[in-house]
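A single protein chain has been removed from this complex, and every other one stays in its place.
Let's turn to subunit A:
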Amino acid sequence: MEFGPHLLLAVLEGLVTASILSLTAMGLSLVFGVMRVVNVAHGEAFMLGAVLAWWVTGLVAGHPAVGFVLAALTAPLIVGALAAASDRLVLKRLNYDPDRTIVATIGLLYIAQQTTLMTFGPDARPVEPPFNQRIALPWLERTEEGWTWFYPWGLSITSYKLFVIAAAAAILVAIWLVITRTRAGLLMRATQQDSETAQAFGIPVGTVYSVVFGIGAALAALGAVLVVPIQQAHYLMGGEPLLLSFIVVIIGGLGSLPGTVIAALLIGLSDGIISVFFSPTLAKIIATLLVAMVLVFRPQGLLGKAQT
């Protein structure tokens, strides 16, 4: 493939990765920012979202869009409720002790994974996209008659992938509005800044924690619902989003939402471009190297505030 079309394809693929990643990483970042909990089970919320999407779409007959919309509404809710419940049942009992919550969320990871294996089974299951047209993209070429358009082999995207990019952007704007413009967002920000003072001012910190943990998981689940018509639901699919989310959150700055989006774009696009032109393994190596560099030279992340 020629360089130009090749690069365009890489950028488009990278944008899809970045969109999903920014939603998933946003959930992880929110939970860490407000609760100071490193949620190792975050990838399993992603997996549960995908599996539930498969299950919900299987329940309704008719046009695939009906099932998809239903899945987009219910799967994040169910996953969020499960996460909020596990916050009440497990994390709260540990007083959000940083070390013990890591161990506890590792336990939650295995419970989610094995329960899914025992019920849903080991197979990868497809979800039909609500719409999916292949859109061939044209490219300019200089011929004897001057510049002409042509359609290079393989340069294409599907309408569904474009929708994923748009949907992720819309959801991110919505989250930003909720956090900056609503009372719920105010409570979250107050709890994030100083949970003890917030409690002294009558903010129900326990409830805020449960809600934030639920929202964090629901965001991962929503990302999974968006991605599952492209990939398939599988009980081991939570590993990669977890790893990439950690990379994004560390680079962007723990708890910084704009930083998370910027880092997700950076990692998603570089992953897309490097893996198309070189190898996917090299893309992972560079992402990990970037994490190491950030930790050495700017431990608070690109947009994180230094701890005082």
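Couple of notes before you dig in:
Note that a contact is a pair of C-beta atoms (placed from the backbone, for glycine too) under 8 Å apart; a residue touches a chain by one contact, two chains touch by 3 or more; residues count from 1.
Going forward, contacts and distances are computed from a predicted model.
Between the listed names "Ni/Fe-hydrogenase b-type cytochrome subunit", "PaaI family thioesterase", "Branched-chain amino acid transport system substrate-binding protein" or "NADH-quinone oxidoreductase subunit B", the UniProt record for the complex's undisplayed chain reads "Branched-chain amino acid transport system substrate-binding protein". Contact with the chain that does not appear here is found for just one residue of A:6, A:100 or A:298, A:6. The missing chain, though absent from the display, is touched by one residue of A:230, A:269, A:286 or A:302; that residue is A:230.
Only one residue from A:74, A:132 or A:199 touches the chain missing from this view: A:132.
By the touch definition given at the top, subunit A reaches the unshown chain through residues 1, 6, 9-10, 13, 17, 64, 117, 121-124, 126, 128-129, 132, 134, 136, 153-154, 156, 158, 230-232, 234, 236-237, 240, 272, 275-276, 280-281.
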